[in-house]
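Selected chains from the complex are presented in situ; the others are not included.
Per-chain numbering from 1; labels A and B assigned in written order.
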Amino acid sequence: MSKTSLFLKTGLGALLLLSGPAMAQETPEFAKAMDTTFIFNTLLFLICGFLVMWMAAGFAMLEAGMVRTKNVSMQCLKNIGLFSIAGLAYWLVGYNLMYDGVDGGYMGSFSMFTTPDPSEDAGSYAAGSDWFFQMVFCATAASIVSGTIAERIKIWPFFIFTALLTGFLYPITGAWKWGAGWLQVANFQDFAGSTLVHSVGGWAALAGAVILGARVGKYNKQGQVMPMPGSNMPLATLGTFILWLGWFGFNGGSQLALGTIADASAVARIFVNTNIAAAAGVVAAITLTQLMYKKIDLTMALNGALAGLVSITAEPLTPSMPAAAFIGAVGGVIVVFAVPMLDRLKIDDVVGAIPVHLLAGIWGTLIVPFTNGGATYGAQIIGIVAIGAFTLTASTILWYALKLTIGIRPSLEDEVAGLDTAEVGLEAYPEFGQGSQRI
Amino acid sequence: MSKTSLFLKTGLGALLLLSGPAMAQETPEFAKAMDTTFIFNTLLFLICGFLVMWMAAGFAMLEAGMVRTKNVSMQCLKNIGLFSIAGLAYWLVGYNLMYDGVDGGYMGSFSMFTTPDPSEDAGSYAAGSDWFFQMVFCATAASIVSGTIAERIKIWPFFIFTALLTGFLYPITGAWKWGAGWLQVANFQDFAGSTLVHSVGGWAALAGAVILGARVGKYNKQGQVMPMPGSNMPLATLGTFILWLGWFGFNGGSQLALGTIADASAVARIFVNTNIAAAAGVVAAITLTQLMYKKIDLTMALNGALAGLVSITAEPLTPSMPAAAFIGAVGGVIVVFAVPMLDRLKIDDVVGAIPVHLLAGIWGTLIVPFTNGGATYGAQIIGIVAIGAFTLTASTILWYALKLTIGIRPSLEDEVAGLDTAEVGLEAYPEFGQGSQRI
């Protein structure tokens, strides 16, 4: 990082400077479009990639805020662990399974992604920046699962499932569309992953929630729902803001290019629509909960934002702003109705990830043809059903296999005592309140 | 997001690559300055825009940390709600009222901002990126109000005020200067909004604080100030760091361009001065509180940072580093003296937003001619007074109208019980301590 080496490194510019400004003006050396395009595209992947990486912290905070104190350390551990495991699994298996030679088919090759040699960085972006951007998407799918099945799963089966989800399940369905597989051929459209990322996470979460069963005490013998309020609302709020911020990277980066005026304008429109959809999701959720319950529900407002974001993710570019507001608002409405509906079905989704990521993801994918003339409702339904069927089936098999082998659920005593004590050995807030005495 | 489509999308670069490196070197295609300028400017708006968006989370955490536990969920709800409402109101009314055809006058047109068609994206930046950047500024003004009047306002009147502030009040005074209205003609200078954003928020907050009155128990019958310490200092600290980070976008992005060496250098100087002013604000506040109270007050240190940031916002480009340090340090001093002064006036400002945003905002705007030869003290005073008079008057009218119609203040019982129970129905920390038993 010495200033000397900087001059040596930035070859061309420095050379021109050394020859003096007068001479530089006489013989101006122009920037090659190939170079600036490459740099802009790479920069887009890196910036949007770090924003999506930051979403891992958003999920961690959202979930840490929505579980009871006795399971907060566990939830933190799951989140730092899953992001790490996802990064390794996507490198060892996932990326090439998703992108390498899919060619209209069902999956790519079983080979490891290797850091490109400098000399191999041909193309219109740095291969490393693309891997980084795709990897954080993969990790997002795993984050979704973590929230739904919180407070009642052992740590190692969760980590094993994460490795399989991010190494195999997500990459396979990803290959179908983004890897230029059969769903791409079938004209299924999913710009940034309402289905490929969010619904995949949601289906995997749903399978887990059903197989695990509800938390002890969540549904009593009379069939009533016992509220188990989250322990830290500002953390949940912080998590939501982090996710909102990260989503600009999630959707904006999915334009995949920034090297032309058209691409830059597209990324800008995506930012606008992403924000409008989230805002509309919040306003829909707060208005609706006020009307239905005479009070605004903060957690519904937060999930309304997320549902708006998931909804616009399948097509953040073509909608006009009113259309984006409509798409996001319906997302918010879905959450308000789906959360109690899941409770009636006794599916215990701790953070509301199934309504937010699965249902709003389906909605967002379905509505693509409303604004994108190149999409068809038929192809959208095929994609939603195919990816759902695969992910739900494969997840169910995996969860059952884990259940039958190492077991997935802690003992009743451990669950009542809290997983922080039983599995992590570390209370999240050792000096506050009565955490572990509560069910 | 398939790699195939990426190659198709990035037309030019890909084309050159297909023709092979040798041929590409023979016929180099150069990047047009028009294109790179457009992309750099748009990228500046998008990056700085997401940093300013992140400030919404900063205000949320700062305020959640500075209120008592019984009002924390409410404060979170206000912040996610106001950011959403601001985004919609600025789209539906605000942006065009601020920018469309002001032409030396008092306001623009009453028409909705529409997402530009790709083909309409002429100019030197993407229209969507500019809207996004301006929208997050507007939301910032609303965030300021939220903190001052915390713990004693009902949720819906706050949201209605937010909609009117972000749809009408902020855009009108914004039009006077940034929309090229009469204050621009009068040579009023406010680079990134010490007055246009921070003081506007501060005046609106002041009107609200006076009309609402103080929190129950804040000033006892003997006229003493009863301390009501914030419930979560690390969250307040986190919020301050978030705001500090976001401010690089706030001030840096206000250069509005990145496409030339001069613009890039200017953005860099703005980053430097912004950081120096904040640091000087902190050091001034900790030194002064040590001298005055024999202990450093953490909340003063945090507000010192923010006051330094607000102070430099009116002119972050022209000051030398010593001048930036001086401007920021005075901001820190203002906070240390103004916070107890407000208490003597029995104006109950929960987070200190009036000293930080209004008073330091006035200071920063006044001092512009000290470093910017193009500014005059006369024009600065005209701008401060005109915008202050308008915003204070209009805010007072709005708050009174809300008070006389739907009412703005919760019942005494609700306020004592805490707004989380009364208005939100959700405790922020249900398992910690004794939150709601405290006044």
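Please note the rule applied: contacts are C-beta pairs under 8 Å (C-beta built on N, C-alpha and C of every residue); 3 or more make two chains touch, one makes a residue touch a chain.
In this text, all values refer to a predicted model and were calculated from it rather than measured experimentally.
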item	value
Complete complex - number of sequence copies, 2 represented	3
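Note that in this section only the chains that are shown with their structure count from here on.
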item	value
Chain A and chain B, separation of their C-alpha mean positions in angstrom	29
Of chain A, residues touching chain B in the complex	30-38, 40-41, 43, 47, 51, 68-69, 99, 122-125, 130, 134, 177-180, 184, 191-193, 229-234, 236-238, 240-242, 244-245, 248, 252, 254-269, 271-273, 275-276, 278-283, 286, 290, 293, 295-299, 301-302, 305, 320-321, 324-325, 429, 432-435, 438
In the complex with chain A, residue positions of chain B that touch it	1-7, 9-14, 16-17, 21, 24, 28-32, 34-36, 38-39, 42-43, 45-47, 49-50, 53-54, 56-57, 60-61, 64-65, 72-73, 76-77, 79-81, 83-85, 87-88, 91, 113-116, 118, 121, 126-129, 131-132, 135, 155-156, 159, 232, 235, 238, 423-433
